[in-house]
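Subset of chains shown; positions unchanged.
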Amino acid sequence: MSADEGAWRPPAELTGVAELDFDRARRRGYPEAVYCEFKTPEQLRSIAAEVGRREARTIFTRASAEQATAVLDALPQAGHDPEARLLWWPAEPPQASGGLVVVAAAGTSDLPVAREAQRTAELLGRRTELVVDVGVAGLHRILARLDLLRSAAAVVVVAGMDGALPSVVAGLVAAPVVAVPTSVGYGAAFDGLAPLLTMLNSCAPGVAVVNIDNGYGAGHLAAQIAAPAPTTNDGNRS
Amino acid sequence: MSADEGAWRPPAELTGVAELDFDRARRRGYPEAVYCEFKTPEQLRSIAAEVGRREARTIFTRASAEQATAVLDALPQAGHDPEARLLWWPAEPPQASGGLVVVAAAGTSDLPVAREAQRTAELLGRRTELVVDVGVAGLHRILARLDLLRSAAAVVVVAGMDGALPSVVAGLVAAPVVAVPTSVGYGAAFDGLAPLLTMLNSCAPGVAVVNIDNGYGAGHLAAQIAAPAPTTNDGNRS
C-alpha cells in the first residue's frame, strides 16, 4: 500500500455470498440502517449514492446537519427529521401493519430521542402515538393516558434523570415496555448512566432496556414486538 | 411502638382499592412474583401461606436452599427447580399458547440463569426450547441451530464473559432477542458488567437487555413478546 492510496472505497465483500443466505432475516421488511456519527461527509455521500443505485430501503441515524446535507446531496428525495437526526429513503413509509406503538417521553427535553423512536417504528411499518411530559413527579399526567397506553402492543418509554417512568408504566400495562435512558440531566446523572441503571433494575417485570439515547434501537425493537403475526404457521405466535 | 412489636405483618393497603382497578394488567394470566433474596425464612413462610389461602398463581425467585425449604413448608405442593432457584404454585404450568420461546446459553456455566428464563416463560404459558454451549468462539454451534432460532417468536440469549452471542443471534433472526448478561467470568468481567455493556451496545438492532443474571425478567419479557394476539380488536396486533 503506498501513501497515496488512502481514500476509502466501498468494500468488495458484499458480492458473491448470496448463496449462503445468512441474511434472510433482514429481508422481512426492515430497512438497512447507516450509523452516521463518526463518518465523514464523503463517506456518507458514497453510501447514499449506493443506496440510490441499489434502491434499498435505508435509514440514516444520528446525522448532524452537515452529515444530513451530504446524504441529501446524493439522495435529494430522502425524508429528513432534523430533531430526530434521521433521514430515510424512500421518503414514503411502508404501509402500516401490526399493533400500535406508543412512545412516552418523561420530559420535553427527551423529545429528540422519543421522536427518533417514533419515526423508526413508523418506518418499520407500525402505527405510532407520542405522549410527552408525563414524568413521575406528577403522576396524574401518566394516569390520564392509561387507555392509550393499554391499547399499545409495545410501549416505548423515554426518560433521563431518575429514569423512573418505565417502572411505573410497566406496572400499568400488559404489553412489553421498551425503556430508553437519555443523557438528559447533569451531575450524578453521569450522561445517562443513572437512568440506565434505574431501568435495568426495574421492580416491575416486562422492561426491555436499550442503550442511552438509542431511540432508533427502541423504535426498531418495538416494531418487532408489535409486528403482525406470520400468516404461515412456522412456529411464531398465531 | 415498643421494642417487641417488630414482626412483619402483611400490609393493609391491599384492601379497599379494588374500585380503582389499576391492577387490570396483572390479570392477563401472568402470575405474581416474590423475590426471595434478602427475605427471612419467616417472612417467606408467611407469604407462602398467604399465597395458599388466596389461591394466587405465584412464582418465587432467587430462592436459596434454606428459603426454598421455608416456602415448601407452607406450600408443599409447589413446584421447585433448585438449579433455577425458582418455586411456583400451583405446580402445574398453564396451558401453552402463543409463539415459541427459544433460550440459548453461551456456556454450560450460564445454565442456571437460562433455566430460570425457560421456566419462567413456561410458567407464563409459552412453549420453550433450550440450547446450550453455543458461544461465538465456535460459530458452527449456533449456526447449526438456525432453523430452531428462526422458528421462535422470541429468543432469550444468555451469556457471560464477552457477552457477544446476542449480537450474533440478532443478526440471524427476525424476532426480538432478549439478552441476559450473567456474572459468569472473572477479572474484567466485573461480575457481569462487561457482558451487560456489550449487549447494550449491540451493533445489531432488536436486542432487549435485562439486568445481570435476571433470568426471571428475561423469561417474563419473552413470554410477553410471544403472547397470543388479543382476540378483541382493541389496538393490539392482529
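So that you can tell them apart, the chains are marked A and B in the order they are listed, and the count of residues begins at 1 in each.
Following the convention adopted for this analysis, a contact is a pair of C-beta atoms (placed from the backbone, for glycine too) under 8 Å apart; a residue touches a chain by one contact, two chains touch by 3 or more.
A quick note: this is a predicted structure, and the numbers were derived from the prediction, not measured.
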Entire complex copy count, 2 subunits given: 8
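Keep in mind that, in the parts below, only the chains that are shown with their structure count from here on.
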Whole-Å separation of chain centres (CA-atom averages), subunit A against subunit B: 25
Subunit A to subunit B touching residues, read off their complex: 22, 24-25, 28, 30, 33, 98-100, 150-153, 171-176, 178, 196, 200-201, 205-212, 216-217, 220-221, 224-229, 234-238
